[in-house]
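All protein chains but one are shown in place.
Up next is chain A:
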Amino acid sequence: MRTRFYATADGQAGLFFALFGLFVAWQSLRYPLGRGAQMGPGMFPLALGVLLVVVGLLVTAKAMRAGHPAAPPFEWRSAIVVTAAILVAGALLLTAGLFVAIPALVLISALAARNSRLPAVLVSAAALTVMAWLLFIVGLDLRIPTFWM
């Protein structure tokens, strides 16, 4: 079966470049463009945006022509879990402290692995928290609250 171009790696890359370029070009119109000798802040990004659209369309066109294989399946679970774990840890680090943020990071990110067992995860969360505390707060004297107090 022929794969649709938007299901191939190249097709998606092309669409991404073109849409991102379009967005960049549109946004850079908000800044003065200036003239040759006195280029304004909008000129360089506008040029980049236009070039991106061109490159994106070329990549898409190539993907439409040849029979490329479909892109590998998207690991939604891994991508969302890992990204969320980092975001949550970032949000907790200064508000709830290191001793909450690091276990949260380890426990949430463990949801992405298929073969993790709870006891092992708890042990590694505890070990990493103590290690981070010793290394970064005791050792390197970083200004991170340990707890929310």
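Please note the rule applied: a residue touches a chain if its C-beta (ideal position, glycine included) is under 8 Å from a C-beta of that chain, and two chains touch if they have at least 3 such contacts; residues count from 1.
Note that in this section contacts and distances are computed from a predicted model.
The UniProt record for the undisplayed chain lists the protein name "Membrane protein", from the options "Membrane protein", "histidine kinase", "ATP/GTP-binding protein" or "ABC-2 type transport system permease protein".
Residues of chain A that touch the chain left out of view are 9-10, 12-13, 16-17, 20-21, 24, 27-28, 31-32, 35-41, 44-45, 48-49, 51-52, 55-56, 58-59, 62, 71-72, 74-75, 77-79, 82-83, 85-87, 89-91, 93-94, 101-102, 105-106, 109-110, 112-116, 120, 124-125, 128, 131-132, 136, 140, 142-144.
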